[in-house]
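Remarks on the structure that follows.
One protein chain omitted, others in place.
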Amino acid sequence: MLTRRDTFAIGLGASAVALLPATAFADAVEDWITAYTGGAAMEEGGVTITAPEIAENGNTVPVSVSAEGATEIVLVATGNPTPGLGRFTFGPGSGAPMIATRIRLGRTQDVVAIAKMADGTFKTTRVEVKVTIGGCGG
Amino acid sequence: MQHLKPARSLALASACVAALWSGAALADPDLTADLVIDGELHIVTRAPSDDIITPNLPERYSGWLFRSEDTRAMEMDDFENPAMIAVEAGAELWTTVDGTAGQSCQDCHGDAEESMRGVRAMMPHVNEDGVLWSMENYVNNCRTERMGAEAWRWSGDEMTSMTSFLSLQSRGMPVAVQIDGPAAPYWEQGREMYYTRYGQLELSCANCHEDSTGQMIRADHLSQGQISGFPTYRLKNAGIVSVHNRFRGCIRDTRAETFAEGSDEFRALELYVASRGIGLGVEGVSVRP
Partner (left out) sequence: MTDVRPRIRLPRSASAGDSITVKTLINHDMETGQRRNSAGETIPRQIINRFTCEFNGVMVIDVAMEPAISANPYMEFEAVVPESGEFVFTWYDDNGEVYTATEAFEVS
């Protein structure tokens, strides 16, 4: 159960996030990634993300990701309220370590993919997706 | 803002318009793009202009030509087009009995593929009583007068599913609304509205969609404002948007009080705007950002 003090602390935390978005986002993303990899080093490359350079609407951004030899891929948003997008685990029936889906991006940001390889190592890559602010947001 | 003197207000409005259009890079429609659904059905996205309806347009362009490659691709595959969810829901409603008469759409109209083919292409249309009706009016008339069922909300899920389903039966057919005879006064009213400046920004439909086609309004391409693609799946809404809903959004964006969906004004405007797209293919259910 939450005590009043906890609630107060949570409230403070939320305010801090609101006041310091850039730093807080960066920390949250770092924490999220560290939690996933257990702090292991990641090799750059070996993962391919296909996403529009400019998304016409951040609400539905088509993105695909593949990584040869991966058993699992996670997608991370670096500028959303929460970093996680999805974790894709490939089973023995998988034909290739790839996935295509549609994601929400709150603003222009990097999308990071981390692939967990069969030997337990990690590979990563990132792409920037510019999210335009429509003129007629009807 | 409403307390400003007229001259001041005008200057302010001009400033706003200038701000909206500043840095307007010319972003012409992509005239090399070809709209083909599932590799089979070609849809006309460019149609010749004429001197009566669109004397100020060099050619009529579907809004599809103004979208990014990703958005265009989503419409070219019926599986990837999320609007098909609404079409399927509409197909189910077509055969669902509702109301005191114990009837479904299908009981009277049979197979929609035959009976509804071409209907969307001629909407809105003047009914037997001389009143201009949108497709939504025809649907609700059936429901309340023949089926003894409740009218659906203009932009409610049931209605947009039904209009999506009906629209699909005309997919690929050229827009062919009637604008003469009994439709003439409605068409005139719609044209009048199209060139009337609304709102605190004092913008008419024509200011954006005729004078500035291909330019950017902030980060968005201004299309010709064609409605041949409606009902449309808007990525922003993650749902189906009706023509009148889009009109409301546009007028609100001029910072005006808007007309109601289904109002006399919007039905007249719908007829006029539809006529500006005569010859363009009905896209059935399009995808727009």
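A and B are the chain letters, set down in written order, and residue numbers restart from 1 in every chain.
The criterion applied here is as follows: contacts are C-beta pairs under 8 Å (C-beta built on N, C-alpha and C of every residue); 3 or more make two chains touch, one makes a residue touch a chain.
Nothing here was measured: the structure is a model prediction, and the numbers come from that model.
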{"item": "Which residue of A:33, A:47, A:67 or A:85 touches the chain not shown here", "value": "A:85"}
{"item": "Positions on chain A where the hidden chain makes contact", "value": "59-61, 64, 77, 80-82, 84-96, 98-105"}
{"item": "Residue numbers in chain B that touch the chain omitted from display", "value": "79-80, 82, 84-86, 88-89, 157-158, 161, 238-239"}
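Definition applied: only the chains that are shown with their structure count from here on.
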{"item": "Mean-CA-position distance for chain B and chain A (Å)", "value": "36"}
{"item": "Residue ranges of chain B in contact with chain A within the complex", "value": "20, 67-71, 74, 216-220, 222, 234-236, 238, 241, 245-246, 248-250, 252-253, 289"}
{"item": "Chain B partner contacts - residues on chain A that touch it in the complex", "value": "52, 54-57, 59-60, 62, 132-138"}
